[in-house]
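Removed: one protein chain of the complex. Kept in place: all other protein chains.
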Amino acid sequence: MIRPILEVRQLSRRFAAVDALKAVDFSLEAGEVHALIGPNGAGKTTFIHHLSGALFPDSGSIHFAGEDVTRQPMHARVQRGMARSYQITNVFPALSALDNVVLAVQGRPDAGSSFRFWRPVTQEKALFETAAGYLAQVGLAAKIHTLAAALSHGEQRALELAMALATQPKVLLLDEPMAGTGPEESARMVELIEHLARHVTLLLVEHDMDAVFRLADRISVLVNGELICTGTPDTVRADPAVRRAYLGDHL
Amino acid sequence: MTQLMLEQALNGLQFGLMLFLLAAGLTLVFGIMDCINLAHGSLYMVGAYLVAAATQAADSFWIGLGAGVLGTAVLGLLLETTLFRRLYTRDHLSQVLATFALILIANEGVRTIWGPAPLMLNPPEALAGPVELPLGDDVFFYPAYRLLIIAVGLSVAGLLYLLVAKSRVGMWVRAGAANREMTEALGINVRALFTAVFVFGAALCALAGGLLGPLLAVQVGMGESVLILAFVVIIIGGIGSIRGALVGALIVGAVDTLGRALLPTLLRAVLPTDAAATLGPALASILIYLLMAAILFFKPQGLFPARA
Partner (left out) sequence: MAFYQAPRWQKPVALIGLVALCLLPGLLQALDQSFYIGFATRVLIFALAASSLNLVLGFGGMVSLGHAAFLGAGAYTAALCQQAGINEALIALPLAMAAAGLFAALVGLISLRTRGVYFIMITLAFAQMAYYLFVSARSWGGDDGLPLQGRMTLAGHALADDQTLYFAALGALTVAMLLFARLAQARFGRTVQAIRENETRMAALGYPVFRYRLVTFALGGAVAGLAGALLANLTGLASPNLLQWTQSGTLLVMVIIGGVGSLFGGVAGAAVLLGLEEVLVGVTEHWHLLLGGLLLAIVLFAPKGIAALFARRGAAS
């Protein structure tokens, strides 16, 4: 029996008087696209923060590729192969799209140390070519020299994705990649994610239900910090607790 | 020996309470307005000078104290409305530069007006002598004036507690320290609140400066050394927290005073004399910084951080 690539056991976190996460048990199978859904305020982004290392739990553990990463800082988890994209676009606005992705490529363990003090980065053609490759993958080939601030919202989300990809992750945590995108950009993003799913294990937090049901192999539902259901899209659709949580709306 | 300990303990309490007066204003300005004010020590200095000058002019310590505090409060009002108001939205670096400039101006200004020699400030006649305090079946003498300082310090601490914990204004202040934007969004007149906090802080500085004037020298540059201590107090106590400022100030006051008094003696018992002679005072003077570093190691936000 193959162990899941990401395993979360009894993860709990309290903020002041609020239980943000209550003994969450969760597992992610290698190669799958797993969606995490739930009403607003359910704790989805908090959960992602704990997985990525931005926050640390009060109790419970997180295991990535067999290793206990619960107390490891963010950059260590990224180096082990867990990357994330942000719900609110978090790129470097004054840098070109290419420079943004080059930073991501440069930070990889296989790109060598960045404690280099003499050679100008602009001379490292390999970094720039690799970065351009990732930008092409997300459909930004024509805009590599555009300043990130000058890109459209959807293009910025794509840039986010390119940067996360450039770290060559085994697992990619996508926090609402379609947040704020219009129908056309959403459709493109869905295609992109489908393309990505062939290479990377994805954990996707999304509100866009059409996208979720189209993309996901499995879905988990988080309500008030508790994981109330995990299963295939059909299982989740039929589950009474889930229906109650959403008041029968979307499903 | 017990007499010495008791005397030093009271000195530490007195010192700590005065530090609290300085730290309280400072921590609120940091906490609520997120503004670094290096010139806070200058307000303390100017306060001391105004009290000394007013005392000499009115030939009364109490009138001098009142006039000095009032004068400094007015100065604080002027500074806040003309300069500091513009600094709140600026980055920390600009605040550092501007307040550093104020220190230069304050020091030179004071020197120009009153000359480079220290000013005389005498405690009130009635309190110039020692007070008899019972200690078991013995008596113990402690300067009356220092007891006054302790009394004033405790009263101010009590008053601040009532103000901050029990009054509506205090609630605004606490809200502002915890979350400025939210407080603004709730419709509180933040501008007036900021001015009030700043002016109050300036008044506290002057009070401390005036009270300590008879004990320390009223001279140019007296603000700088005490400012650093106030910073240490706030770092230990947590920015934005009055309670933290009090706890921090008492800790710093106690550790510094007792450390300086006891450490050289302690070391002499353990180390050879010349080593103790060098190490003793050196260690005593850096004791609070070591304490600060130790506290920071476990709690980088201080003991009672106001912000979540």
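Some points to look at:
Every chain is named by a letter (A and B) in the order it is written, and numbering of its residues begins at 1.
Note that in this section a contact is a pair of C-beta atoms (placed from the backbone, for glycine too) under 8 Å apart; a residue touches a chain by one contact, two chains touch by 3 or more.
None of the values given here were measured: they were computed from a predicted structure.
The missing chain, though absent from the display, is touched by one residue of A:Thr46, A:Thr70 or A:Gln106; that residue is A:Gln106. Of the listed positions A:His34, A:His50, A:Arg84 or A:Lys143, the one in contact with the omitted chain in the full complex is A:Arg84.
From the options B:Ile239, B:Ala254, B:Leu267 or B:Ala306, the residue with contact to the chain not on display is B:Ile239. In the full complex, subunit B makes contact with the omitted chain through residues 30, 34, 36, 38, 83, 86-87, 90, 92-94, 96-98, 100-105, 107-109, 111-112, 224, 228, 231-232, 234-235, 239, 277-278, 281-282, 284-286, 289-290, 292-293, 296-297, 300-302. For subunit A, the residues in touch with the chain missing from this view are 52-54, 73-76, 78-79, 83-84, 86, 90-92, 94-95, 99, 103-104, 106-109, 113-122, 163, 167.
In the analysis below, only the chains that are shown with their structure count from here on.
A straight line joining the Cα centres of subunit A and subunit B is 49 Å long.
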